[in-house]
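Before I ask anything, here is the structure I am working with.
Here the complex is missing a single protein chain, while all its other protein chains stay put.
Chain lettering (A, B and C) follows the sequence in which the chains are written, and residue indices restart at 1 in each chain.
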Amino acid sequence: MPYALCFLLFMIGLYCAVVKKNMVKIVIGIMVMEYAVNLFLIMLGYQAPVQLTKSEKQLLSTTPIAAGQGPVVSDETGQTEEKLSVPSVAPILSREDLIEDENGQVKISQLFRMTTVDPLPQALVLTAIVISLGSLALMISICIRTYEKYGTFDITEIRRLKG
Amino acid sequence: MKGMTVIVKTISSWVKVLIILFGIYIILFGHLTPGGGFAGGVILASSYVMLMLAFGREFVQKDLPLSLDSKLDCLGAVAFAMIAVLGYVFGKSFFDNFLSQFGRHLRLISSGTIPLSNIAIGLKVGASLFLVIFILSTFRRDSSDDKQE
Amino acid sequence: MEKSILCIPVFLPLIIGFVMLLLPNRLSSLFRVLTLIISVITFVLGIIIFTSGGTNVTWSIVQLGEIKLELLLTATPLGNFMLLFAMGFGLLITLYSLKSRSLGDDRDNANIYYGATLLTIGGSAGILLSNHLLALLIFWEIVTVSLYLLISTGKDNSNFAATKSFAMIGASDAAFMLGVFLVWVCSNENIAERTLVISSISLPTDSVLPVIAFLLLLLAAITKAGAMPLHTWVPTSGEYAPASVMALLPAAIDKLLGIYLLLIIVKKIFIIETAATLNLLLAIIGAATIIIAVMIAMVQHNLKKLLSYHAVSQVGYMILGIATGTPIGIAGGIFHLVNNAIYKSCLFLCGGAVEQQTGTADLEELGGLGKKMPWTFATCLIAALSISGIPPFNGFVSKWMIYQGVIDMASGQAGTIAGLWPVWLVAAMFGSALTLASFVKLIHSMFLSRLPSGLKNTREVSALQIIPMAILAALCVIFGIFYSQVPLQKLINPLLPSLVGENAEYKLSLWNAGLATVLIAAGIGIGVLIWLIGRLSDKIRIVPTWTCGEIQENDKMIVPGTHFYKTVSSMDGLKQLYTGQSKGYFDIYDQGGRLAMALTGFLRWLHSGMLPMYLTWLTLGLLIVLFVVCGIL
Partner (left out) sequence: MIGLLPAFVVIPLIAAFILPLFGKKGKDAATILANAVILLLLVLAVVAVYSGKQGIYEIGDWSIPLGINLVLDGLSALMLLAIATVATAAMLFSARYMEQYTAKAKYLSLFLLMVAGMNGVVLSGDIFNLFVFLEIASLASYALVGFGCGHEELEASFKYMVLGSVGSIFILFSVGLVYGHTGTLNMAYISQTIQNNGGLNAGLTFALALFIVGFGLKAALVPFHAWLPDAHPSAPAPISAMLSGILIKTLGVYALSRVVFNIFGVSQATGWLIIVLGLISMIIGAFLAIGQEDLKRLMAYSSISQIGYVVLGIGLGAALIQKGEDKLASLAILGGLFHLVNHAVYKSLLFLNSGSIEMATGTRRLEQMGGLAAKLPYTRATCAVASASIVGIPPFSGFWSKLILIIAAILAGYYWIAAIIVFVSLCTLIMYLKVHRYVFLGQLPEKLQNARENKGTMLFAMAFLACLCILMGLLVIIPGLKEAVLDPAVKVLTGGFEYSRFVIGPGG
């Protein structure tokens, strides 16, 4: 259902870009599409809240970044933290997927992945926002320059190039 | 642009410092708390945007000339790329975190090159975002064509 | 050495010519010398190959899938024969153009002119020697390009002429390419054994694909040769291109190559006997070309355009000769090809000489040049008589052979084409008569008539230009009088077995050239005698024409030969055709252009510059792609 809403937003943006004649409105339409896609990306990483046991909470008390540190990480005690090995598929785990070790404990990385949203789409969205910021700035500045030249924002009147 | 009333001007000149400080904080602690170069950069830029609104473009121009701004912009980008290249020189590959052994966990000095990159990004984003807003605000109908055909 | 003898005439001119195209114009004297040297070398090699034959050269270039592109140079009798003439013409034209100034501003175009000439020589050598259809196609296109380059060296509207020629021949080249691949497809059931080697293909024309392939190749051949209805590039380029170019390419080498290809496809690649309709098609093309082109030629007022239409008309004879399928017809066709190349080149060179000295090619502005340019006059007269089929010149012999071929066909075989033999015969003979009619006009308007005052200072062209014309005129006479001894026995008869099989004997019906020549010479002698006696009697009084005291300017008194033919063009029925023709209604190039422009106009109207419209296309395209990708999967 949220995906459908997201799709609806996308369609609204597309409709706006296709039908509206004002250049600024076209830009707005494109941006609406852009945000629809961003919303979609964010929703991909969504993780429903999970109830944790006390020990699990203890385990996760360190910051996520420290837990998810890269290849060469040593904590304060000098011990090497286990590597966060992410398999290629489905980064988000549900409780059924957890594998317990011989002590009946789940590994920290699994817990981490069970309780946090997928961070990758957020990084993607951040990048996408930066890019859309750049293209928005360029688009708006070209809109303004075009307005200076043609004296109108009506895209159907800006058609010197045809044929 | 003449700017706004005295109240606005006074308050914004005080708040400016706070905002800048906040931006710098966000940038520097990017590797520890939510935030980072991009967010901090935006905050930095917003402080100058506020000044621009309050005092007018000319005032900001004096404070932060466009040429300097665009130079900062470039410098940020170059610095970021250079950090990547330094990874190649001192470490194993590009973007290699060659400083990662320094500092301790969860302290300000940690995470190797990531804070450095954050600073570079903050510089870049702050400068370019301000540049974008400033330039967009200077467009006017009938402004003479400064670029030739 | 044995092998390189086949490679040198192909690659030496091609490489040097290509380099020459890229060098600056300043070196024009170097270009002349180089071109001359190379054309001499290729001519000598042409003679050697013809007399001794040559071995095969095989060089596999690239293998693309099952199709192999290889350079197979093989000296076949037909190819050798054509090569000899092609190289000969190359040399003659080079000689002529060394001194000719008619190629526009010499400084601008020397590199292109001489480079393209060499490309033509090398390319035609490649066509005539290669035994692989794809390699042949490559050389074929090189000749097309060099034709374009050569025509574009002309002045004024030569750009239009060059464009039109290249577009039309390029279209036929495209057809050629498709035809080649269809031939490959048909050549064998088994993919691994399919081939493009000419000597090992023999396709019966009894199913659809081979017929399409045949038609495509035929299209290429007749376009290059300049037969109806794809001839229209010849007159256009004839009007604007330099005369030496016309003499070299459309009049000589292009015909040679076109007819060569026609012979190859009719006699080697396809077994055409099984499909009578194709033969009939050939005959119709031949006959129609003869008549229609000569009718148009008759009413032309531009010297070079007139000559070009005749060049088209003569192709009809060759095609008709080949279409008869009888040994004598084919021999006649080939002989006519040679003859036509000789006299048509000569005529173009004469025309070029006249244009060069007077600055105009309009028949109505010329006149009385016989005294000013006696050598040109003499050679032009001989060539004109040849083309009109007047004995004892060569044109007569070959036309005679073609007539015989047509008559033989009636007795030899059955079918529509044979049954219609009177049509072909009438077409050929009537065409010949009309040719004579238009050359009477040409000779009169150029050399006889009255000298316009503007041309008082006209002088004869230089010796270097006369030599080629004289050689060609002499060849006209030699081939006409000693037709049996020289061209037929030595050149054409030996290659007939390779075309029509072992049973290539034919009998040339009575035409004793020696006797006839003596009789004609005697007749002329008597005429001269009478004229001399008249001179001796000295009773002729020559006075200016009485003009009732009015002083008439010289120029107003000129009666050009063109006026009589205006009655032809104003006849009812013909008139509409002529106007239609001059407006380009029958020109495939013009009509095609109009169609393309209409389509383009519609497409351009669609691209109206409306961004919403473009976005709509995008959305619709997205929908279609979605349906295709999701729907079928």
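Of note:
Simple rule for what comes next: a residue touches a chain if its C-beta (ideal position, glycine included) is under 8 Å from a C-beta of that chain, and two chains touch if they have at least 3 such contacts.
All values derive from a computational prediction rather than experimental measurement.
The missing chain, though absent from the view, touches A, B, C when the full complex is examined. Here the missing chain is touched by one residue of C:M177, C:I271, C:L448 or C:L574, and it is C:M177. Although one chain is not drawn, its touching partners on chain C can still be listed: residues 18, 21-22, 24-25, 61-62, 64-67, 69, 105, 108, 137-138, 141-142, 145, 148, 152, 156-160, 162-163, 166-167, 170-171, 174, 177-178, 181-182, 184-185, 191, 596-597, 599-601, 603-604, 607, 609, 611, 613-615, 617-618, 620-622, 625-626, 628-630, 632-633. The set of chain A residues touching the chain not shown comprises 10, 14, 17, 23, 26-27, 30, 33-34, 37, 40-41, 44, 70-71, 86, 88-91, 120-121, 124, 127-128, 131, 134-135, 138-139, 142-143, 145-146, 149-150, 155, 158-161, 163.
Mapped onto chain B, the footprint of the missing chain covers residues 67, 70-71, 74-75, 77-78, 81-82, 84-85, 87-88, 91-97, 145-149.
Methods note: only the chains that are shown with their structure count from here on.
Distance from the chain A centre to the chain B centre is 23 Å, each centre being the mean of its Cα atoms. One inter-chain figure worth recording: chain B and chain C are separated by 77 Å, centre to centre, where each centre is the mean of the chain's CA atoms.
Remark: chain A and chain C have CA centroids separated by 72 Å (rounded to whole angstrom). Shown for chain A are the residues in touch with two or more other chains, of which there are none. Of all residues in chain B, those touching chain A in their complex are 31-32, 38, 97, 100-101, 104-106, 125, 129, 132, 135-136, 139-143. The touching residues of chain A, when paired with chain B in their complex, are 63, 65-66, 70, 72-73, 75-76, 126, 130, 133, 137, 140-141, 144-145, 147-148, 151. For chain A in complex with chain C, the touching residues are 14, 17-19, 21, 26, 155-156, 158-163.
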